[in-house]
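Just one protein chain is left out here, and the rest sit where they should.
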Amino acid sequence: MKRIAVLTSGGDAPGMNAAIRAVVEQGIHHGLEVYGVYYGYRGLVEGDFRLLTLSDVHHNIRRGGTMLYSARYPEFKHKEYQEKAISQLEKFGIDALVVIGGDGSFAGALSLSKLGFPAVGIPGTIDNDIPGTEYTIGFDSAVSVALDAIDKISDTAASHNRTFVVEVMGRHAGDIAIWAGVAAGADAIIIPEEEFLIEDVVRRTEAGRSAGKDYSLVVLAEGAMDVDNFVEQFQILAPDQSVRGVTLSHIQRGGTPTARDRVFATLMGARSVDLLIEGQKAIYLGVREEQLTVFDIVETLEKTEHQVRQDLFQLNQKLTDRGN
Amino acid sequence: MKRIAVLTSGGDAPGMNAAIRAVVEQGIHHGLEVYGVYYGYRGLVEGDFRLLTLSDVHHNIRRGGTMLYSARYPEFKHKEYQEKAISQLEKFGIDALVVIGGDGSFAGALSLSKLGFPAVGIPGTIDNDIPGTEYTIGFDSAVSVALDAIDKISDTAASHNRTFVVEVMGRHAGDIAIWAGVAAGADAIIIPEEEFLIEDVVRRTEAGRSAGKDYSLVVLAEGAMDVDNFVEQFQILAPDQSVRGVTLSHIQRGGTPTARDRVFATLMGARSVDLLIEGQKAIYLGVREEQLTVFDIVETLEKTEHQVRQDLFQLNQKLTDRGN
Amino acid sequence: MKRIAVLTSGGDAPGMNAAIRAVVEQGIHHGLEVYGVYYGYRGLVEGDFRLLTLSDVHHNIRRGGTMLYSARYPEFKHKEYQEKAISQLEKFGIDALVVIGGDGSFAGALSLSKLGFPAVGIPGTIDNDIPGTEYTIGFDSAVSVALDAIDKISDTAASHNRTFVVEVMGRHAGDIAIWAGVAAGADAIIIPEEEFLIEDVVRRTEAGRSAGKDYSLVVLAEGAMDVDNFVEQFQILAPDQSVRGVTLSHIQRGGTPTARDRVFATLMGARSVDLLIEGQKAIYLGVREEQLTVFDIVETLEKTEHQVRQDLFQLNQKLTDRGN
Partner (left out) sequence: MKRIAVLTSGGDAPGMNAAIRAVVEQGIHHGLEVYGVYYGYRGLVEGDFRLLTLSDVHHNIRRGGTMLYSARYPEFKHKEYQEKAISQLEKFGIDALVVIGGDGSFAGALSLSKLGFPAVGIPGTIDNDIPGTEYTIGFDSAVSVALDAIDKISDTAASHNRTFVVEVMGRHAGDIAIWAGVAAGADAIIIPEEEFLIEDVVRRTEAGRSAGKDYSLVVLAEGAMDVDNFVEQFQILAPDQSVRGVTLSHIQRGGTPTARDRVFATLMGARSVDLLIEGQKAIYLGVREEQLTVFDIVETLEKTEHQVRQDLFQLNQKLTDRGN
């Protein structure tokens, strides 16, 4: 093996640059040339490749976003585009590919592997919603940004004795809501995976006020309910509370990655190169019980569902049930 | 003079606690007792007063929000409520009052002064929209939070070559938009004080792209136009751009105050005590040409309009006019 | 069981307040009264107890340090002091105790348990150096602060093409150095647990420069070597490099706790109350393979050594070995 390439695909996530840097460092350590593919699968098909050096990547370990850019490219599900990509890769003499992205992006890696071109995946998405792995690059950073925003809102909520409903990202997965909500001491956390009653949420906030809290906080995953709708219904049930809704939206994607995201991104980036050298393909990396773990793309994505940490969710349910 | 009191009114702003702490420190330095009035003018009328000690305030210098809480209380414009407030103050043997808040809050201080009870104002509002003074407590912190959020959004905007329209606070004043926009290198800044054409904004972003920028950024003050409406019209004129709107909303009010906000809050808090001891009333403090300045409430609020820094706004207009 | 108490002991760590808050919330959930013991074991002996309410603790979830204060108190190893503590606890009608601190603090909990008073431990120390558990409260926050400082130093290091040797906390444990070092992309990480040669560190930095890096970074745990001594020896071996040493020191202990620290502190705080209700004693909580785990104080502290994550350390050794 002489040359490998790396691309990022799907939504950007803080820590992707740390993974890219680790692929380059580990490649150089093993005597390989590492090419960056720009704009994800589109760049793969169009041959938008550039040789990466240490000086290209070493500053980026602390930058959010992805230095290789990303792009939507639904065309890649068609075999002709996949074959075009492989001929581009062959033209550059590239032997294997690292794909950093969500589970949608892994489908592309799988297609290439099936056509005989080795490709491995690294989970990069702030939503933490990839089956098999308990961790994805960007999740810890997104939680950190969401929590910082909620802390700021809590200052102002307390000053006016308000109830804030903060919508965080998570269309199908409640992970950001659970972690940020527990960390912020939320009275209630609403996630797509669990049923909820607004009456129950109102009751929790009222119990908190009775117990001496000077504001109330509800953390809502975007996939569970529209925040404006939630606030409207909540207000009807709790006419005495001064209720406000806030959507954190895109700030959660950006910012300097946390230590945890950079460390696991580095571990996975380096390991992905080792796995390609060992001749692996159609796999992706992840974390289970805090250890690096290898997953079969087909086996895992088809057979496994993403699981949120029920213990955290239950903890909060119980903790803020002050029993009136 | 033996006892003074301090209250916060209107929207909370980071640095209010630093002003409260300075009032208490300076009061103690002069041998006075300092009472905190809780929940603004409502607490004043209801007699919600507590003696403040150094241990109550010294940690709060670094906390956002207001430790004395705030509340809406439109009743205070009626004379009977003002007289009730004065009898509460007299019951506690309080001789004078410091009011921290916006220009609306200064009207209350003025009423009390007219009825013979000395009251002075300190400008605390993130919007920086008080006539006379070039600075208000909380403005620098709000700009800092807005800029940090825009920096985060820029990471992700660049990764996808997007155009982001970020709505910041400022119903009538474009100050936050101007400072955050210039600091972030925005392609265009839209403020309520200045006419704008969306065509011109589109042209600027396109010129930026032609000149090599990998994303575009528009900072919009909330009072200028609804962000969703803006994005919709922008998208029609720029169908090739991937445009997103974000509303920063309440996070801008909160968070640890910046050094600048704490320093000027401390200066004004301490000075307000000196002014009350000197027998002043119906005035408020502010900053002109970076120096502490005293303003007459009636004279200034009636005769002066708030001015944004036109030089900053013009700078950005010119800087990002790349002339295509 | 009607009343429990909680204390913090040893060096303060961000997240301790989140644990205290969870003990109070969970206690209230189970219908208990929760007392705070001020100033650690000294306060236990002297009876410095106060009933804690939700309003005392709910804001503190986001504050660093410990709201219950801490103090050195070597006297507590003597039985007479332990018995005095128990009689104070009995005087207040307290049935069980939660101790948040390092392994030294657990010895006190063990003594009380042996004398028949149930006490359980929660690991709170930034050093992450407690046997058995893979995680301690405050560690993630300390890494976050150290990394943020190193990022700042990297900006200036690059501007002058310098080599910085940054000393982080860790007298016996290299964990902070390993995590912050990997996350920062350090050329070398020096920890007390592993031998090192300064020649080898010089070689790594030189290889990095040859490969295009515009600065070099060494992260040194304080227990491995004195930073001034290290810099002096390094400079002799690398006379062409402009080398600087920095000691991060006390800033690493403080600051707003990260989400991870608050979440695990909350999990452990709540669980400790459950365990006391179940009649447990002489145990402490921890995290293994990312799950809450219970450890026997005697068994674990005597028989287990703290292990750093060798995989991370080896990763960096390999990654920055650029082979010249």
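Order as written gives the chain letters A, B and C; numbering starts at 1 within each chain.
The definition used in the following text is that a residue touches a chain if its C-beta (ideal position, glycine included) is under 8 Å from a C-beta of that chain, and two chains touch if they have at least 3 such contacts.
Note that this is a predicted model, so its numbers are computed, not measured.
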item: Displayed chains contacting the withheld chain; value: B, C
item: Omitted-chain contact residue, chosen from C:His30, C:Lys84, C:Lys114 or C:Arg244; value: C:Arg244
item: Selected from C:Gly27, C:Gly43 or C:Gly64 as touching the chain missing from the view; value: C:Gly64
item: Touch criterion as defined above, residue of B:Arg3, B:Arg72, B:Lys114 or B:Arg322 at the omitted chain; value: B:Arg322
item: Touching residues (missing chain, whole complex) on chain C; value: 8, 12, 14, 63-66, 69-71, 145, 149, 151-156, 158-161, 164, 214, 244, 246-251, 253-255
item: Touching residues on chain B - with respect to the absent chain; value: 18, 21-22, 25-26, 28-29, 31, 53-56, 58-59, 61-62, 134, 140, 143-144, 147, 151, 154, 158, 179-180, 182-185, 208, 211-214, 256, 258-260, 262-263, 266-267, 270, 289-292, 311-312, 315, 318-323
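Criterion: only the chains that are shown with their structure count from here on.
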item: Topology of the chain contact graph, where touching chains are joined (line, ring, star, complete, other); value: line
item: Most remote chain, CA-based centroid, reference being chain B; value: C
item: Gap in Å, rounded to a whole number, between the CA centres of chain C and chain A; value: 27
item: Rounded Å distance, chain A centre to chain B centre (Cα mean); value: 35
item: Chain A residues counted as touching two or more neighbouring chains; value: 151, 154, 158, 214
